[in-house]
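Missing here is one protein chain; the remaining ones are kept as they sit in the complex.
Chain naming follows the written order as A and B, and within any one chain the residues start at number 1.
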Amino acid sequence: MVLRSSEITIIGGGIVGLSTALGLLQAGLRVTVLNGADGDFRASQGNFGLIWLQGKGADFAPYAAWTREAVARWPEFARALQELSGVDLALQQSGGFEFFTDPDEFTAFAQSLAQQQAHLGPRFSHEMIDGDTLRRLHPEIGPEVVGASFCPLDGHVNPLRLLTALQRAFVTLGGEIRTGAQVVEIAQAQGGGFDLRLKDGTHLGAPRAVLCAGLGSSTLAAQLGFATRVSPQRGELLITEKLGPRLGFLSSTIRQVDEGGLQIGGTKANVGPDDRETLSEINALARHAVTVLPALADVRVVRAWGALRVMTPDGYPVYARSPQHPGAYLVTCHSGVTLASLHASLLADWIEDSAAAPDLEAFDDHRFALSAAA
Amino acid sequence: MTIDSRFLPRPDAGALLHMTLDGAPITARAGDTLAAAILAASGDASRHSTMGTPRTAYCMMGVCFDCLIEVDGQPNTQACMVAARDGMVLARQNGARGLRKLSSTPAQSNADG
């Protein structure tokens, strides 16, 4: 077997790593993805699958614009990816709700969305719907729901099939995925490029390296001189038995997966590297579900689980080139599904620094440099 | 299509419990689980999966979930874990379960045990 040397190595085989890798591959590079172990924390295998705009970047216009662009690019991205992989992503972008039972939270969120509307202008639209109006549209909504926001641009996808599709498409186009390759150390190699030491003791050379290792990024990022430290934020989810009838809507906390089960989620807890499901959140999620949709009371939960979000200190993505180590990049974000359409397209231009490269200065890692130094 | 039970007829045990399965009468003996009563009555599938394949009670101990049927309107009930009672209305399921109507399912419906 002839080993073809890759021009760029992606550290991390989740949705962020693979979509970035796919974009670079399609830009003509020889790309290798290093995928860690089966038991690693993997947001890509535990997430909610939203392609979501409402509320994103209300306080940070560049993120609002970047997410808006991602959402716009999803239909074409999904079409191409499905064709390459033969995997149905079950993409739906027909709008989504956020439900509220607390009037104050409803009002506060209205202000957030107004701000997002101001950032995005005609590229965004949303509605705030009071409870009674909502129940006229969807009589199945429970009486305790005081209102909902609705954004027609929101949607969702089957996240597990997105992961599979990215793997298949990448391999189909000639990309190489090395499994069980846990990078524990990265250093500048003599004579250029990087030396990656794997957990099993072997070394790999990489002319250039993109760090997309999710929660595994922090240590490696420090070795490359990046200031960003990501931290885990646990979200807990429930999945129910399959239902024949379709829910008439999508929401940020209750969605029907295309196989028929309902996913219920949206909890947040900063508890370190602990992805266990808890009784209190199982209870809270179930209460939320039957409050929003009382008819779900007799629907059985098949499984609960926790998964860890990959959070930067301010919650916004980081796209950064290492100043000390040219050829090293850090790509990390919480919304790997939503942003996949950009990671597989514009991000390659940015990494390649081509004429089409987007301006991602606002997402640079130097915004954390001060706090890291302190 | 009706397939004979895959089990031998049982000796007369006196009093029987009377239920219906898809509208047709079906009997059980005291102590039968619903799965036992159905298996005693018929060798047919007791449900069809979401992919349309025929299934019937399998493990008889609550492990495999192949015996799911609708019992008195409650779908996806494990027939091997529920004792037969007089007057029960049983229905075979085809594909994924349905959702009860909003009006018939107040949020507290499961709280009274």
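We take it that contacts are C-beta pairs under 8 Å (C-beta built on N, C-alpha and C of every residue); 3 or more make two chains touch, one makes a residue touch a chain.
Here, contacts and distances are computed from a predicted model.
Per the UniProt record, the absent chain's protein name among "ABC transporter permease subunit", "Chemotaxis protein CheA", "Carboxypeptidase-like regulatory domain-containing protein" or "Nopaline dehydrogenase" is "Nopaline dehydrogenase". For the chain that does not appear, the touching partners among the shown chains are A, B. Touching the missing chain, out of A:T133, A:T219, A:N283 or A:S354, is residue A:N283. On the side of chain A, the interface with the absent chain consists of residues 13, 35, 37-39, 42, 45, 160, 163-164, 167-168, 171, 177, 179-180, 238-241, 259, 264, 276-280, 282-287, 289-291, 296-305, using the contact rule stated above.
Residues of chain B that touch the chain left out of view are 1, 3-8, 10-11, 13, 29, 31-33, 36-37, 39-40, 43-46, 49, 51, 53-66, 68, 76, 81, 83, 107-113.
Everything below uses one rule, namely that only the chains that are shown with their structure count from here on.
Once the centre of each chain is set as its mean CA position, chain A and chain B turn out to be 43 Å apart. Interface of chain B with chain A (complex): residues 50, 74, 76, 95-102, 105-110. Chain A contributes residues 139-140, 142, 241-245, 259-260, 290-291, 294-300 to its touches with chain B in the complex.
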